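Mind having a look at this structure? Questions to follow.
All protein chains but one are shown at their positions in the complex.
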Amino acid sequence: MEGVIIAALLTLMAGVAVALALQRNLFSVVVLSGAYSFLMATVLVALDAVDVAMTEASVGAGISTVLLLGALYLCGGEEAKPLSRPWTPLAVTLVIVGALVYGTLGLPAFSDPQAPIHVHVVPRYLNEALRETGVPNVVTAVLASYRGYDTLGETAVVFTAGAGVIALLRRRKRDR
Amino acid sequence: MSPVQLAALAVVVPLIAAPAAVLVRGATAAWAIATAACGFAFAAALMLATDVAAHGTLSYALGSWPAPWGIEYRIDALSAFVLVLVSGIATVVAAFARRSAAAELPADQLYLFYAMFCLCAAGLLGMTATGDAFNLFVFMEIASLSSYVLIALGRDRRALVAAYQYLILGTIGATFFVIGVGMLYLATGTLNLADMAGRLAGVPDSRPVLAALAFITVGVSLKLALFPLHLWLPNAYAYAPSAVTAFLAATATKVSIYVLLRFYFSVFGAQVVVEDMPMPQILLVLSLVAIASASLVAIWQTDLKRLFAYSSVAQVGYITLGISLASPDGLTAAIVHLFNHGVTKGALFLLIGGIAMRAGGAATLEAVRGLGRTMPLTSLGIVIAGLSLIGIPGTAGFISKWFLVLAAMQAGHWWLAGFVVLTSLIAVAYVWRFVEAAYLAEPGPAAPRAGEAPAAMLAFAWLLVGGCIWFGLDSSLTVAGARRAALLLLGGAP
Amino acid sequence: MIAIGHYSYWITVLLMATGLYIVIARGNLVKKLIGLAVFQSSVYLLYIAPGKLIGGTAPIVAEGFRVYSNPLPHVLILTAIVVGVATLALGLAITVRIREAYGSIEEDEVLEADAGAPGCDGTP
Partner (left out) sequence: MRSNPILRVVAKMLIPFMLLFALYVQFHGDFGPGGGFQAGVIAAAAMVFYAIVFGLPAARRLVPDRVVESMAALGVLLYAGVGLAGIALGGNYLDYFVLARDPVDGQHRGIFWVEAGVAVTVSGVMLKVFYLFAGRGHGLDR
């Protein structure tokens, strides 16, 4: 049953993505991308990634949509131009699809408990995190402690983006 | 505090300098913080390099969690070598930037410029030091996002378009890298590079591994501007502020090459890269095309920054050519050239920064007419660095070309040795265009009149010019370091 | 029960392809960035879907649960989401500046505006 729900949600997402690619009205595209993010968050809940789902809902559907609408307001462009030469991009994309499908065919099937990612490294997190860090949410334990250095990098990425947007968008006294 | 802690501090100190620069807000204070942090990283990198040369590979568990559960910093002969290059260039460019950036950027932006510069340096250093595949991605993004901003800060409006195009291609590259890492993770269950290398042998199905190799190669090649994925580079280098061009040209592509070497030889291993996939052949062909085409395009450029940007694409070709030989000599040549070309290009773009300041705009061939008289030291520096680019004996460039020719002959490719020598003649042609304008032409109406660039800029540029000569006369340090790194890469596990 | 097999991978591949196609084929700078976001977000599924165990629960240790889905991909993807929104914010900021400098956010018009300028040959 769980598998069927996940498969259905995934199919729905694929539909929204295709609609997003075909739509030329930029406002509709932004709305569709918000819907895409909410679907992604739902799929993530179904996949037990509750922390990620919460973040995707607030960032993908929330912050990103606000930023996109703000940018559209400032840029004005309502309609994207139609495609001029769609064949080269299509060929490039197909080559990459081929490489991806080739690679994933050799990966373990969905929900295989003997897959390498379930038997190596992770058992220590699941069995010992509570004892070693005192935090029952394993995601928080790994995020803030075991791989805390990644999260420092992540915070630095956010800071980089913030300082970068300030540098780019702050009005200067002699701005043009 | 033990010297081992320097492994973390060399990266973290520049990272901390960025928010500190934003807090103080003053241009001079931010500059001092940035320069001091980069200088500290340089000192730490030198100490790490000596330590690694004496005691072998150094492993540092961040958060005291042992790998593969925690993130590991792993400093070996190769990463120490690249750390020294990146932090050294960062220190010189940061010191140089005080006058250069003040001339090219609005005063109230300067503290943000230094913060971005520190983040970019920290990102590149973190990519080099880390022994964890995902941590590498995180620091790659810190370096990339900050370099998009640094490029967009250029005065010309085309800097914005260049930054946008680099953002798109850079993000595609980084995402390809993450897809590759994801496949490796799904196949092995680990993110630690050394652990991954050990477990790859036991992976029953080779398809994900080969796909991962392809994705990581394409992703990293976008970042290191391997032909034909170099399209973002000329515009980005041409329109970025001078100090940024110098820093990115000398370090950013070099660190990406380091990542490629690391994955090819420390993770996948020669077995997968050379025998299961025709990577050497592909790299060889792309390198040859890159060298020939980019050198030829460079000849027709009228803007000095663009000219040397195309030259960078060609020089990256020489490095990947060395990698494609996959022999101790070939890798030594690649790693030595990575260093020597970094120093040479750093020197060139810093000197061009001086010209741009005096010319009050782009350093075009028109603007440098008669420069031999108006800015004699700058012109002489460009000529010396240009000779190093060509590979004239007595300059750093000669050492790397020499090893490349040796490696080609050892592999039995006499035609390849001839190709290297022949394409160096094309480099003569584009360096000659500068010499012709600077020494043989009368000063034009656009020529800078104010004389030599400020001593505070010229001195640091000449420090790198001195490096071009020094590493050409005494190659013991660079070649020994590169050879150790090459043998380590070919010797199996990192 | 485990009829999904490799279906989740294929949807992931389809999403990647759609995103990448939008980025390469579209000339509108905002639409390109949205395509880039779709491309990046498809990676979330590549990492997280294989970490799911049917019958498992979210990796929050509690009495009465024995099977947990893999928490490590969740941690990695949290970072990836942040990287994605950081890239989007910067990209949009650059787009706004391009619009102010050129009066357009269509790539061909922007490139055309500079085609005649000295020192730029238009084709890289």
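By written order: A, B and C. Residues from 1 in each chain.
In the analysis below, a contact is a pair of C-beta atoms (placed from the backbone, for glycine too) under 8 Å apart; a residue touches a chain by one contact, two chains touch by 3 or more.
If you're wondering where the values come from, they're calculated on a predicted model, not measured in any experiment.
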Chains shown that the absent chain touches, full complex: A, B, C
Candidate in contact with the missing chain, chosen from A:Phe110, A:Tyr125 or A:Phe159: A:Phe159
Touch list for subunit A against the chain that is not drawn: 50-51, 53-55, 58-59, 62-63, 66-67, 70-71, 73-74, 131-137, 139-141, 143-145, 148-149, 151-152, 154-156, 158-159, 161-163, 165-166, 169-171, 173
Touching residues on subunit B - with respect to the absent chain: 1, 5, 8-9, 12, 15-16, 18-20, 22-23, 60-64
Contact set of subunit C toward the excluded chain (per top definition): 58, 60, 78, 82, 89, 92-93, 96
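FYI, only the chains that are shown with their structure count from here on.
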B-C or A-B - the one linked by more C-beta pairs in contact: A-B
Distance from subunit C to subunit A - Cα centre to Cα centre, in angstrom: 6
Between subunit B and subunit C, centroid-to-centroid distance (C-alpha), Å: 27
Residues of subunit B engaged with two or more neighbouring chains: 134, 138, 141, 145, 148-149, 152, 179, 185-186, 191
Multi-chain contact residues (two or more partners), subunit C: 16, 20, 29, 50, 72-73, 76, 79, 83, 86-87, 90, 94-95, 97
Parts of subunit B lying in touch with subunit A, wherever the complex brings them together: 15, 18-19, 22, 62-63, 65, 68-71, 106, 108-109, 112-113, 115-116, 119, 122, 126, 134-135, 138-139, 141-142, 145-146, 148-149, 152-153, 179, 183, 185-191, 199, 203, 205-208, 210-212, 214-215
Complex contact set, residues of subunit C against subunit B: 16, 20, 23, 29, 32, 36, 39-40, 43, 46-47, 50, 72-73, 76, 79-80, 83, 86-87, 90-91, 94-95, 97-98, 101-102, 110-111, 114, 117-120, 124
Subunit B contact footprint on subunit A (complex, rising order): 99-100, 102-108, 115-122, 124-125, 145-150, 152-154, 156-157, 159-161, 163-164, 166-168, 170, 172, 174
